[in-house]
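One protein chain omitted, others in place.
Here is chain A:
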Amino acid sequence: MNFVLGAATGLNTGDILFQLFMFLVLLALLKKFAWGPLMGIMKEREEHIAGEIGAAEKSRAEAQKLLEEQRDMLKQARTEAQGLIENAKKQGDVQRDEIIALARTESDRIKESAKLEIEQQKEQAVAAIREQVASLSVLIASKVIEKEISAADQEKLINEYIQEAGNAR
C-alpha cells in the first residue's frame, strides 16, 4: 500500500467530509429506526398514563357519588323501617285494645244471658214442683180421707197444705 505520510499533508479534508456525512446519515437512520419509534412509544405511554389517571379520577368521583347515594338510601331505608315498626306497634296496641274490649262485652253478654236462663229454669222448676206437690197432696189426701176424715177436715187440711206451700216459697 502506498500511503502519503501524514506529517507532510496537513489537514485531512476528506475525513471532515466523511465524518460529517457519516454523522448526518447516522442521525437520519437513528431518527427513523430507533429514536422516532422510541419517542413515539414514550409519548404514547405518557398519554396512556394521563388517560388512565383521568379515568381513575373520574371513576373515583363516580364511586364517591355512588357511596353518597347509597348512604342516603340506607339512611332513608332505616328511617322508613323505623316508621314501619312504629306504625305496626301503634296498630298492634289499638288492635289489642279493640280485641280486649270486644271480648269483655262478649263475655258480659254471655254472662247476662246465662243468668237470665238460670232464672227462667229456676222459675220453671218451681212451677213444676208446685204442680206436682198439689197433685200429690190431693192424692195423699184422698187416700187418707177414704179411710177416716170427713169432708170438712179434708178442706181444712188442703188449705193448710196450700198455706204451708205458699209460705215455703
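Everything below uses one rule, namely that a contact is a pair of C-beta atoms (placed from the backbone, for glycine too) under 8 Å apart; a residue touches a chain by one contact, two chains touch by 3 or more; residues count from 1.
Just so we're on the same page, contacts and distances are computed from a predicted model.
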Considering the UniProt annotation of the chain absent from this complex, which name among "Peptide/nickel transport system permease protein", "Acyltransferase", "ABC transporter ATP-binding protein" or "ATP synthase subunit a" applies?
"ATP synthase subunit a"
Quickly run down the residues of chain A that touch the omitted chain.
1, 3-7, 9, 11-20, 22-23, 25-27, 29-31, 33-39, 41-42, 44-45, 48
